[in-house]
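In this view, the complex is presented without one of its protein chains, the others remaining in place.
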Amino acid sequence: MRAQPFPPEMEIQEEDYFDYYYDEPGSEPGSIIIDPEALPTHINLIEYNPIKAYKKSDIQPKDCQSCLNNDLVSWADIQGLGSEKILREIAEVFRLHPLILEDVVNVPQRPKLEDCQNQLLIILHCIKPNSNEMGFTSEQISLVLGKNYLLTFQEDAIDDFSKLRDRIKNNQGKVRNLGADYLAYLILDTLIDNYFPVLEDYGERIELLEDLIVADPTQKTLKEIYNIRRELLALRRSIWPLRNLFNQLTREENELISKEVYIYFRDCYYHTIQILDILETYRELASSLMDVLMSSMSNKMNEVVTLLTIISSIFIPLTFIAGIYGMNFEFMPELEWHWGYFLCLLLMLSIALLMLFFFWQRGWFKFYFSKKTKW
Amino acid sequence: MRAQPFPPEMEIQEEDYFDYYYDEPGSEPGSIIIDPEALPTHINLIEYNPIKAYKKSDIQPKDCQSCLNNDLVSWADIQGLGSEKILREIAEVFRLHPLILEDVVNVPQRPKLEDCQNQLLIILHCIKPNSNEMGFTSEQISLVLGKNYLLTFQEDAIDDFSKLRDRIKNNQGKVRNLGADYLAYLILDTLIDNYFPVLEDYGERIELLEDLIVADPTQKTLKEIYNIRRELLALRRSIWPLRNLFNQLTREENELISKEVYIYFRDCYYHTIQILDILETYRELASSLMDVLMSSMSNKMNEVVTLLTIISSIFIPLTFIAGIYGMNFEFMPELEWHWGYFLCLLLMLSIALLMLFFFWQRGWFKFYFSKKTKW
Amino acid sequence: MRAQPFPPEMEIQEEDYFDYYYDEPGSEPGSIIIDPEALPTHINLIEYNPIKAYKKSDIQPKDCQSCLNNDLVSWADIQGLGSEKILREIAEVFRLHPLILEDVVNVPQRPKLEDCQNQLLIILHCIKPNSNEMGFTSEQISLVLGKNYLLTFQEDAIDDFSKLRDRIKNNQGKVRNLGADYLAYLILDTLIDNYFPVLEDYGERIELLEDLIVADPTQKTLKEIYNIRRELLALRRSIWPLRNLFNQLTREENELISKEVYIYFRDCYYHTIQILDILETYRELASSLMDVLMSSMSNKMNEVVTLLTIISSIFIPLTFIAGIYGMNFEFMPELEWHWGYFLCLLLMLSIALLMLFFFWQRGWFKFYFSKKTKW
Amino acid sequence: MRAQPFPPEMEIQEEDYFDYYYDEPGSEPGSIIIDPEALPTHINLIEYNPIKAYKKSDIQPKDCQSCLNNDLVSWADIQGLGSEKILREIAEVFRLHPLILEDVVNVPQRPKLEDCQNQLLIILHCIKPNSNEMGFTSEQISLVLGKNYLLTFQEDAIDDFSKLRDRIKNNQGKVRNLGADYLAYLILDTLIDNYFPVLEDYGERIELLEDLIVADPTQKTLKEIYNIRRELLALRRSIWPLRNLFNQLTREENELISKEVYIYFRDCYYHTIQILDILETYRELASSLMDVLMSSMSNKMNEVVTLLTIISSIFIPLTFIAGIYGMNFEFMPELEWHWGYFLCLLLMLSIALLMLFFFWQRGWFKFYFSKKTKW
Partner (left out) sequence: MRAQPFPPEMEIQEEDYFDYYYDEPGSEPGSIIIDPEALPTHINLIEYNPIKAYKKSDIQPKDCQSCLNNDLVSWADIQGLGSEKILREIAEVFRLHPLILEDVVNVPQRPKLEDCQNQLLIILHCIKPNSNEMGFTSEQISLVLGKNYLLTFQEDAIDDFSKLRDRIKNNQGKVRNLGADYLAYLILDTLIDNYFPVLEDYGERIELLEDLIVADPTQKTLKEIYNIRRELLALRRSIWPLRNLFNQLTREENELISKEVYIYFRDCYYHTIQILDILETYRELASSLMDVLMSSMSNKMNEVVTLLTIISSIFIPLTFIAGIYGMNFEFMPELEWHWGYFLCLLLMLSIALLMLFFFWQRGWFKFYFSKKTKW
């Protein structure tokens, strides 16, 4: 369990959850803008068939030329989007449409599916929970699926797919016996499954909030509700387009995807639906919690004002009576009675008891004498 | 009637209504994870035709081999998902796709319908009201319908389908005269009907809330509204996907389902619609009750503050007058008048009456002199 | 005009607006459960063609056998669902599917349309305003339309269709010249039109509420808004499924309905749409009124608190000054001044006027000196 | 600009915006109910072709017989729905279906499109802003488009279409060269355009509200927001069905509408969309303004309560100190100190300054010393 009751001194560092790339208006279509902080580009190539599998690290784009012709399934994993020259060479080798190169390099884009002739572009995000903080980090991953080859473009490989590479190397499971389409599925499946642990954190934060709202219905709790709503909104922006994307992938026949792999893509579709389902549930709970917070504040105010009213209503009239007999008029007969003072005290006591009875009857002491409910 | 006005000392034990299974990101597709607390797996086989029917308890997976070939309708009921070896053997015997075995074993999944060649997978939940508490428990049930056979996988058989087994044994109704598709319908029908008594409890809790909101508009009531909204949300997550599932089942022709059984599945569809209908109604009522609670708190505050204002507005000015004649100035002519004290009291009385008239005219006593309305 | 400003002593009797029937989970499909309070079953048969028309009261199910063969249009009106034997005999005579008999007898069901071969089942509700109270009563009516005959099943005939029977008897309008489909339309049309007077009552109650919210923004008004929202929700549940039902009836060709009758069913469809339209309008108004009530309560609180603040802010400082000169220090020079007392009063007056000016300038007297606006 | 800041003495007369006609349940289909206040029926006939055009006023129904046969385009404008006999004769001459006559005479109906064989019925509303008040008036207009003729039925001709008649008379524009379908378009276009000036008024009322909410966040403003929401709801009910109506008209081929006229109907469709667009915008603004009003009231209350707290917190403790030294104990050493009184005053001053510093530090004077923002 990662989430914990946030300590008051903790600094919640705010991610830029709503970031997006946009073209300079009027710029040439297909122009690519290299982010100065982007990592240099490295290409790792894995090629395999049922019999053999090998990996070449840090190769040059022109070394990929063979991928297009040979019988092996080729996976060119491009990490880092910082070297324009290399990226343009890759585009040339694989004959990527300029708009595809643009979407792949100018990150982050909204998840999308683009069906060019002979190539299928899938853009989505790799999500990881922050290691020792709340929230998550997000990175774009673009897949280009061609006839017998798969390209993956990663900003800053936060998921290194090492388990997958091991399975290819060790010929575990079906991966070596199926094509590039199944490889694409394996990557998509990993990326979709990455959403679950992030969601789980939000589930725990919401549970903690349910308690905090009664213990401490103040600014800090308010801020936490707002943050959760804001971050769930960001998550939703990232996962929502995948629903349509997988729906399209599994409905329309596509010659790049073989018949037996469709059931796997359908599985991804159902996982996406499930993530959205959980997300909407959490969003509704967070929205309800905002209502609960408002009511809780109102209730607290009621409690405070009721005490003020009880004390004022009892003592203000009594103080008035004391004030009367504190006046300095020369002729005030009561002052001279022997039992005047005690009669006066008796009067005051009667009024106070009457008032208390009135308040008790209306149930105004409930706040103070009922035990606190546990939420 | 199960629901009762919840006693203040009652401990509301919170179910994990929003639980869900997810794969370890990057894991092999089709991998199954046995929950260490899962019950050991037992197989009960019932086979029947119009003429005969028999039951075999606690058999081995390989004993089911005959199900695939003989003319009898076979129902293999697998209870407990704790024995990986047995579950893998069942999958082998019935040639289940690895993704289907995964969905069946790794619980809870979102309800779904998957149409593999020659097999139809239906995943849904068995819901039961908690025996001596509020809320409900939920368990996944997976049906695999094949040519002449039906598999059911249950986590921990909370519904033992004993009535159904008796009907098969005693040849009551049509069950022995129809195929495995009708048997699947009978199980689905039972599972759908299980939602109704759970829903009924929520109807009663909402009715009780309608009274509580006026009698006691405090934290406890707030918590109960929130709980109801939260649990209805959980119920909705469980039933919502069935709408689509049955819609798909009844619209598309499927060779595993015979023509005369379609009307039965359509009946299930209508029951699902009705459950959703009631659920949405309760959700709207619960949402309205939150608005009512807020207004009720506001109204209560108005009542309290009005009393404070009435008492303060009358006695603070009077106390001021008393204060004036309590001053110790040497030359204060009024103090020496013989009737000064009584004139002063008269002045105070006039002011008090004037104030009371002003408040009465504005209707501020309404809170205190109108009889409490019954909700 | 039925609706009136509800008198405070009035008992609002609450109908069970959200009632629904459900099967005992695990029960045999097609089982019928007779409500012990259900009325005994009576069958009235009307048969007609353009030339003749006659009515037979309180006949036996087997007397209906001829309906299936003769050339007359036959309307068998079954009132009361209390006699299982008679109902089962009717089902046998007319060859009703067990699921249809179940829906017809186990009331109330959600409105639905079921197209069996050669028979069309239509389930809907008969709504009537309560005679001397608010709210409405609802009863299920089921129509089974066959080739040349129509069955109607009524719980407790709250609408006796006497106008319709008279028109058949006296050969008014087209009814004798058209088939059982037109007869079904006439009954549906009557049932749909029954919703309008009920809706009209809610329109009037909402108009009354608009005034009450300002005159008396308290618990009673809150309760009335909640009641209206709740009852409109119940009405919506009853009418909403009819939209789809009539849409389906008028879109799809059906051999039981002749071409010239379609335009009549389309008219029913438009009326249903109009009812839903009005209903949604009222629901939105009721929802807005809840917001208005909250604002109205806030405004009232503002008014009360402003008075408290004005009076406290003026008199508390003055009382403090009086308190100072009420102290008993031996050496207090002001006390000995001849004009001390009058200077002190002057000081107090100045402070009070200054305060009043400040409040006037901020517009805080607006509540008390502006005339009440009429809503 | 029609809208003005509503003066406090102004009487807002409430239109019956949510009126609707409904049949007496059980009445004969096709029955027409003449409203006793309806105007007597007059028929004006205009007939034209590219060469000639003439107008006949106040003719009899039977004089229209020729419309059906001749080559001229005929426009029979029926004003006033008060004469049952004339209306029935018109229906006979033009062979109107009884349900169409019913919809035309029993007003107001929901806008609709009905495609009978050889005739097209279009029902919609003519909207006009009230001349010297807020709000609008609405009247039903029904068009029956046949082969070469057009009937229009008006309750009480609030739009007299004089510009259109002049264009026909003077042969301006295309009207004389095209058929009855183009004439129908011209009338529909005028009716749709009538919505714009009404909407513009609401735009201005909303702008005025934006200022009023800060200057005067009271009951009157609340009422105005509610009225605007209510009237926009009424407008929406009137315009919403037209979206579907024009969509249907422009999508489906209809032999009564010639190819070159379709683009004109599409223009009407776009105007309808635009009106709905503006309407939804205004509805969202009005809904936001309700939230703003609530916040504004809360803010005002904060301001008032803060002053109360500042004054009470300063003077109540000081008054207590004065009270102590006003006690009459025989032995109170401080009273005899020579500088006792002045030390006491000093103590009081220190406490007051400390309090003021505390309040200043918490920013509680902000309400009083910051300049009012202009909205």
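Lettered A, B, C and D in written order, each chain numbered from 1.
Note that in this section a residue touches a chain if its C-beta (ideal position, glycine included) is under 8 Å from a C-beta of that chain, and two chains touch if they have at least 3 such contacts.
All values reported here derive from a predicted model rather than from experimental measurement.
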Chain not shown: contacting residue from D:V73, D:L232, D:L285 or D:M348: D:L285
Can you say which of D:I59, D:M327 or D:L346 touches the chain missing from this structure? D:M327
Of the residues listed, A:L256, A:L318 or A:L356, which one is in contact with the missing chain? A:L318
Specify the residue from the set D:C116, D:L256 or D:V305 that touches the hidden chain. D:V305
List every residue of chain D that touches the chain not included in the displayed model. 159, 161-164, 167, 172-173, 185-186, 189-190, 193-194, 196-197, 203, 210, 214, 263-264, 266-267, 270, 273-274, 277-278, 281, 284-285, 288-289, 291-292, 294-296, 298-299, 301-302, 305-306, 308-309, 312-313, 316-317, 319-320, 323-324, 326-332, 364, 366-367, 370-371, 373-375
Hidden partner chain, residues of chain A it touches: 8, 11, 18, 20, 22-30, 97, 99, 109-110, 112, 114, 116, 216, 218-220, 222-223, 226, 229-230, 233-234, 237, 290, 293-294, 297-298, 300-301, 304-305, 307-308, 311-312, 315-316, 318-319, 322-323, 325-328, 332, 334-336, 338-341, 344-345
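Throughout what follows, only the chains that are shown with their structure count from here on.
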Every chain in contact with both chain C and chain D is listed here as none
Over the chains that touch one another, what is the least number of steps taking chain A to chain D? 3
Is the contact between chain B and chain C built from the same residue numbers on each copy (over half shared) or from different ones (under half shared)? different
Give me the C-alpha superposition rotation for chain B onto chain D, in degrees, nearest 5. 145
Determine, using the mean of C-alpha atoms as each chain's centre, which chain is farthest from chain C. A
Whole-Å distance, C-alpha centre of chain A to that of chain C, is 41
Centre-of-Cα separation between chain B and chain A, whole angstrom: 25
Two or more other chains touching the same residue: where does that happen in chain B? 294, 298, 301, 305, 308, 312, 316, 319, 323, 326-328, 332
Should the pattern of chain-chain touching be classed as line, ring, star, complete or other? line
